[in-house]
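First up is the structure itself, then whatever we jot down about it.
With one protein chain removed, the remaining protein chains of the complex are shown where they sit.
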Amino acid sequence: MEALDGNAIAGPLFEHFGAEMTTTIGACGHCGTRAQVAELVVYMRAPGTVVRCRHCGNVVMVLVRIRGEVRVDSSAFRMEQAPGES
Amino acid sequence: MLGEPGRVMPPVSRGFRGRRSEHVEAGRVPPGQYVTPDFPVLSAGPTPHTPLQEWSFTVGGAVDEPVSWTWEEFIALPAETVTVDIHCVTKWSKLGTAWKGVSVDTLLDAVQTEAEYLTAWSDRDYTTNLTLDDVTGGKAWVAHEYDGAPLQPEHGGPARLLIPHLYFWKSAKWVRGLTLTSDDEPGFWETYGYHNHGDPWLEQRYQGD
Partner (left out) sequence: MARAAISGRLTWRLGRVVELVDETPRCKSLVLELPDWQGHRAGQHVDVRLTAEDGYQAERSYSIASAPEDEQLVLTVERLEDGEVSPYLTDQLRPGDELELRGPIGGYFVWESSQGGPLLMVAGGSGVVPFRAMLRDWAAGAREVPARLLYSSRTLEDVIYREEFERVAEEGADVQLTLTRQWPADWQGHRGRVDRDLLAEVSWPPHQRPLVYICGPTAFVEAVAEALVDAGHEPGRIKTERFGPTGT
């Protein structure tokens, strides 16, 4: 299954952050490469969704849907804007 | 999802069934599961392709002496063919899947340990945690064949864990070793809220289930 990009998780990210996130810029916590969320590599067919840096391949975000709620760990994606700002 | 306090049933899409089989004997699949004839590929990253000459499997951690096998050594170990049902936490189950692999009992026999837990680890930093009890007594294998043929990379080849009595995320693909631990250390999905144990018959999908 090929990877998608951050456009594919726009809905779940909106659910979690309460704002449109695809144009949010952040730096990869592993290699520092900056990218918009839409440009990240997204693997959706797992128990959760794993988002990776396009440059180094390391995980920058993980989304899980548990009991109907979207939880997001974006600690490895250092966002340069607050959600909703871009 | 349904059954949760405060959640309203969404409108039903007339005639929608999804990709599911009709007829399954009662009790054959765990609660909340749907049978599929397919074998969906669920992946959290690109498929690793470790060349066999570089591949090794290691049992280490809280053991007297860690042990490693090269691919040739691993393939020479006694292997069993088993046919099992598998259950994914995303709700699909596949019945009667045929595998060939080395029993984890065989691998653990090579070390001495008093640890009660272990972490299985794979290429690309994937981990999942298990109890010794879950992987001993003929309950777990490191499988290298599926359906009579070498296990394909997209399904975890050259070798993956096979622990059919737990949700399939515990059957780590591209497995490279077992690290014995004195404490239960949540692995990748467990850290994000999936259940530490993962018994599908008790529907242990998420922490707190």
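The letters A and B name the chains in turn, as written, and every chain counts its residues from 1.
Following the convention adopted for this analysis, contacts are C-beta pairs under 8 Å (C-beta built on N, C-alpha and C of every residue); 3 or more make two chains touch, one makes a residue touch a chain.
The model shown is predicted, which means the values in this text are computed figures rather than measured ones.
Trainee: Thinking of the whole complex, not just what is shown, which of A:6, A:26 or A:47 touches the missing chain?
Mentor: In the full complex, the listed residue that touches the missing chain is A:6.
Trainee: Where does chain A touch the missing chain, residue by residue?
Mentor: Here the touching residues of chain A are 1-8, 10-11, 14-20, 22-23, 36-39, 64, 69-74, 83, 86.
Trainee: By the contact criterion defined above, which parts of chain B meet the unshown chain? Give residue numbers in ascending order.
Mentor: Touch with the absent chain occurs at residues 1-3, 9-20, 34, 38, 91, 192-193.
Please note the rule applied: only the chains that are shown with their structure count from here on.
Trainee: What's the distance between the Cα centroids of chain A and chain B, rounded to whole Å?
Mentor: 26
Trainee: List the residues on chain B that touch chain A in their complex, please.
Mentor: Within the complex, chain B touches chain A at residues 1, 4, 7, 40-46, 88-90, 154, 169, 189, 192-194, 206.
Trainee: Could you list, by residue number, the parts of chain A that touch chain B in their complex?
Mentor: 1, 3, 43, 45-48, 50, 52, 57, 59, 62, 64, 66-68, 71, 73
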